[in-house]
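Take a look at the following structure, please.
Of the protein chains in this complex, all but one are displayed in their positions.
Entry: subunit A
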């Protein structure tokens, strides 16, 4: 089963993330890759560099970022695991690093299951 984990920040201290944190994130990413669970991951640039394309009232509207969100999405990771709990475990490890290595950081990770063949195939 594939899970998309998105990391959103609520508040964070000014300045760049601590080097320790970045190093620990790299290490965890490597561990997750080597254990076969992590398929893909990337940080996301601030939404000021992005755009939004929306349809409302029958009109197509394209607007440049930044978006007025309370929480900014800062990265995603794509896991292939056997159970939801495994995806939650990886997400927890990732969020714990922020807790432990960047005091004052607050945020959240959403763990979302991606549909796969099993969702469309008849029950076995």
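One rule holds in what follows: a contact is a pair of C-beta atoms (placed from the backbone, for glycine too) under 8 Å apart; a residue touches a chain by one contact, two chains touch by 3 or more; residues count from 1.
Here is the rule we use: contacts and distances are computed from a predicted model.
A chain of the complex is left out here; the name its UniProt entry carries, from "Carbohydrate ABC transporter permease", "Thiosulfate reductase", "RNA polymerase sigma factor (Sigma-70 family)" or "ATPase, AAA_5", is "RNA polymerase sigma factor (Sigma-70 family)". Of the candidate positions A:9, A:22, A:74 or A:88, contact with the hidden chain is made by A:88. Although one chain is not drawn, the whole complex shows that of A:7, A:24 or A:37 it is A:37 that touches it.
For subunit A, the residues touching the absent chain in the complete assembly are 33-37, 39-40, 78, 80-83, 85-86, 88-90, 96, 116-118, 120-122, 124.
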